[in-house]
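All protein chains of the complex are present and in place, except for one that has been dropped.
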Amino acid sequence: MAACQVKFMPESRTIEVEEGTSLVKAASQAGIYIKSGCGAKGSCGACRVIVLSGEPEVRGTGKLTPEDIARGVRLSCQTFVHGDVTVEVPPESRLQEHQVLMEDVQKGGLLQETEQDLLDKFSLHPLATKVRVKLSEPTLTENASDWARLQLELRRILAAGVKGVDIPLSVLQTLPEALRQAQWDVAVTLTEGEDKYTVVRVEKGNDRPPYGLAIDIGTTTVVVYLVDLSNGRVIDKQGTYNKQAKFGDDVISRIVYAVDAPGNLQEIQRAVIDTINGLTEQILSRQKLEPADLGAAVVAGNTTMTQLFLGVDPRYVRLEPYIPTMNGVPPLKAQEIGLKMVSEGLVHCFPSVASYVGGDIVSGTMVTDMANGEEIVLFIDIGTNGEIVLGNQDWLVSCACSAGPCFEGGGILFGMRAMPGAIERVYIDPDSLDVSFKVIGRILPVGICGSGLVDALAKLREAGIIDRAGNFQMEHPSHSERLRLTPDDKEFVLAWAHQAGGDKDVVITENDVKNLIRAKGAIYAGIRSLLTMVAVDVDMISRIVIAGGFGNYLNVHDSVEIGLLPDVPAERYEFIGNSSVKGARLALLSQNAWHEAAELGKKMTYIELSVGTTFMDEFVSALFLPHTDLSLFPSVVS
Amino acid sequence: MGLTGLEIYKQLPKKNCGECGTPTCLAFAMALAAGKGALDSCPYVSDAARDALASASAPPIKSIKFGNGSVLGDETVLFRHDKTFYHPTTVLVQVSDTLNDTDLVAKVEQINDLEFDRVGLHYGVDGIAVLEESGDPTRFAQAVKVVADHTEKSLLLLSDNVAALQAAAPAVAAKKPLLGNAAEGNYEAVVALAKELALPVILKANGLDALNDLVEKAQALGYKEFVLDPGSRKPVETLANLTQLRRLAIKKKYRPFGYPVVAFTSKNEPMDEIAEASIYVTKYASAIVLKADEKGFLLPLLTLRANIYTDPQKPIQVEPTLHSVGDVNPESPVYVTTNFSLTYYSVEGEVEASKIPSYILPIDTDGTSVLTAYAAGKYEPEKIADALLNSGVADKVGHKNVIIPGYVAVISGKLQEKSGWKVIVGPRESSGIVSFARSLSNG
């Protein structure tokens, strides 16, 4: 096969690929990641690129218009290299570095992320520790073996008691030189399990702390925290898109891809591990650390993400009766899975509850501390799926409802994640329909994120632009130009092109509105179904804890106004942001927390909403603003 | 109302050991509350908890079995939307012992033939009520014998005369007939007979107060296989009585009325009688005794019974067969959707609004929407390809283009490959169908 040169613009990055390679694959080899919503099937249109020169083979054009095609736009998954080409990858087609914006705290009566640390409660007792050991030099009479001498000293320092202290072969192989080069003054990193310590690294004596990684594998984004295990401090954090996104946006398309052909499962497993390793490398280089400094990691992800991370066939997660392969797995060695850490370091995965309530929720539940008091707490994680947990110290029930990716910007024409350029607040003048908005990063808007969408929906309704069913009211008395009919849809202009970062008006369409209503309806219906099934009234709930990545803050007022969240006093709400990674940090730092997580996983009762008609009935009832049963939203109606 | 899952959970050991087969004690408790699973599958439940739960979970209406598989009672709700009605009204057609044996046999055979096949279901009349109208116990016994010899259906032996029942019942006791009536004047003897032969028996009194007294007295005889007849023979009164008996049993757990109820029609003209019986099918009769005995009368009534006793917890579904909208022709487009009624009817409505005669093929997804079905692997290309093939649509249209919902655009390649049809990706929402269909027909 001939080799062809592919040049990517505007980077001017050129790579050589084999003839017949798709553009999306070539780009990925060049380190440029292109979006795909459909798993490279040519149906979603997210991966468009512009061919500037060359004649690549086009196998499909999907929804591209003749105008698009005429100006060189191609679907990169359906376009294959046969000879040299130059391709421009426009910004909207790129998977971009996701920004963790938790520090950018907003003001103004909105609920901000709480930063309460439960570590005091659990007590610091990390999954990996590091000790400084100074051995005396062996002599002809003090002639115990290297390991015997080290082990004896470790037992003493660690006060190991009945616990054993082990050393795996790979560390043993490095031991004689390590001890001697360090002149018998070494720093030893150990992991601690139920019945023993294991030496994972022996290095020249130093007093640097042991480090660990708290990892949240989200379907959309992956977040890694670097944690100082000696004091619990988060040293650094980094988030990015899950590289599995190129196989599809949601867990279902990932599963479909993973089982579609031999080798796919390994490929998709590789993608997430590459994502984590990429983040780890960035953090390590910033902090001037090396992989061997990382002694332990805790991973929290939904059930599918966990199975894919472990390379376990996920197909039965998807098929009725929705059975996961396992709930918990014993800790595994970093080298088994290929994480950039000390190779004998341990990776702990949070246990799952069921196919659609995973370790991320167990982790979040631990962070809410709901299982340690009498008061009833409702925990809602709003992501691609909405997961809901309800209960107290005596009982916990959970369920999942398929909300879709709206609140993360998916399925919305100008939807985007909470990153610079995203509109996060919207104000609409009810008379003139003039719009003002607030954009993350204070730059020109290119789209709208979850919290902006919640806002927009509430304001559209308040201004009478949509009726309670989400239908656009084209005969609005303002006769505003912002409200307009296109061949595709009815839409409302949030930002004119001249005020925007791209070359188009940023709009919200009737279809977007309907998608949002379905998403909020699914979440609210999940809450109601769960309450109904355990016969708990919403007034019996003391706290409602919200987690999720739809923005930097939670606008409780607007969320209630659109019927996303129950109408209870705002002071009962709490917003905890990414609870999954926070729980992973806790587990990393505390054996107690890790044990509690294991218990939580077993204790939580999963309720399958697809059985019976309760959920469907609640869902249809919730497809209205705020709800068909207006008596559930007294503060909105009055 | 029974205990809720949380109430039951409080009585359980909360070990979450999983030995009962459900992962947690609460899941087990919720299954029990839903009437699924048995408390005995928990190896650790305490005796005290067992007693407390057993009495709370006792059925509000006793299940009474008789004849050839007829089950009466064991209902738990007043409205079918609250859960479901479990045991369809047992329909019995009456014959009189005043008929001679030849006529009796002919009539029994006519009743035996009251069986129907429609929409893939088979249903029929459940039993024959033999009425003692001759005043002659010997004749009654003979008539019962003749009926029993000529039918497999369940039997009800109905007489106010103890002697007649005593004469007739023993010979057919093996067929486990229902006996009636035990009333104020004869209940001791009739209940004694029923008890001796281990047969269920109708307690009949005039009005609820009298019925209450009769049940208390009859129960005192140490027997509990009862069916109640509140004696009313006017539709509006029967409706009131059936309603009160059901409400008292379920809402108040009033034990004397915790038995199934039989209704008797009052109308003699069969069309009016069937209209009257429809009231009792919808409102709480566990059994009905009818005079009407022709197919044209019974099919509508039994169809209503089948409808009312379907399980409303199952999502509403449409037949997963080829549907046509408008005056279809070989150029008509072919849409596929799911058999969930809301999904199907929104598609159908929009296709109709497009004014282009079309075919719609709902795929059997157990009544789930497109996305849910796809997520659960119930909307696979293989399955749709099979459905296309089996629908016979290929013989009806002159093209091989099929339109799939936009949400499952990803399956288009595989579907094309498996079915040999050219796959056109339609809009995601049904609301996009009109403009889609028009652009399709113009392009």
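Chains here go by letter, A and B, matching the order in which they are written, and residues are numbered from 1 within each.
Note that in this section a residue touches a chain if its C-beta (ideal position, glycine included) is under 8 Å from a C-beta of that chain, and two chains touch if they have at least 3 such contacts.
To be clear about the criterion, contacts and distances are computed from a predicted model.
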"3-isopropylmalate dehydratase small subunit", "Peptide ABC transporter", "CO dehydrogenase/acetyl-CoA synthase delta subunit" or "Cytochrome c-type protein" - which is the UniProt name of the missing chain: "CO dehydrogenase/acetyl-CoA synthase delta subunit"
Given B:Asp213, B:Glu382 or B:Glu417, the one touching the chain that is not displayed: B:Asp213
Candidate in contact with the missing chain, chosen from B:Ser159, B:Asn241, B:Ser286 or B:Thr337: B:Asn241
Which residue of B:Thr4, B:Ser41 or B:Thr282 touches the chain not shown here: B:Thr282
Residues from subunit B at the interface with the omitted partner, ascending: 79-81, 115-119, 207-209, 212-213, 216, 232, 234-241, 243-244, 247-248, 251-252, 254, 257, 270-272, 274-276, 278-279, 281-283, 294-301, 303-304, 306-308, 310, 312, 316, 326, 341-342, 345, 349, 353, 355
Contact footprint on subunit A, counting only the chain that is left out: 467-469, 617, 620-621, 623-624, 628-631
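One rule holds in what follows: only the chains that are shown with their structure count from here on.
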Separation of subunit A from subunit B, taking each centre as the mean of its C-alpha atoms, in whole Å: 47
Subunit A - residues contacting subunit B, complex: 38-39, 41-44, 63, 248, 252-253, 256, 318-320, 322, 394-397, 402, 404, 487-488, 511, 514, 533-536, 602-607, 610, 612-613, 616, 620
Complex contact set, residues of subunit B against subunit A: 4-6, 9, 14, 16, 23-24, 26-27, 30, 312-315, 342, 368, 371-372, 374-378, 409-410, 412-413, 425, 428-429, 431-432, 435
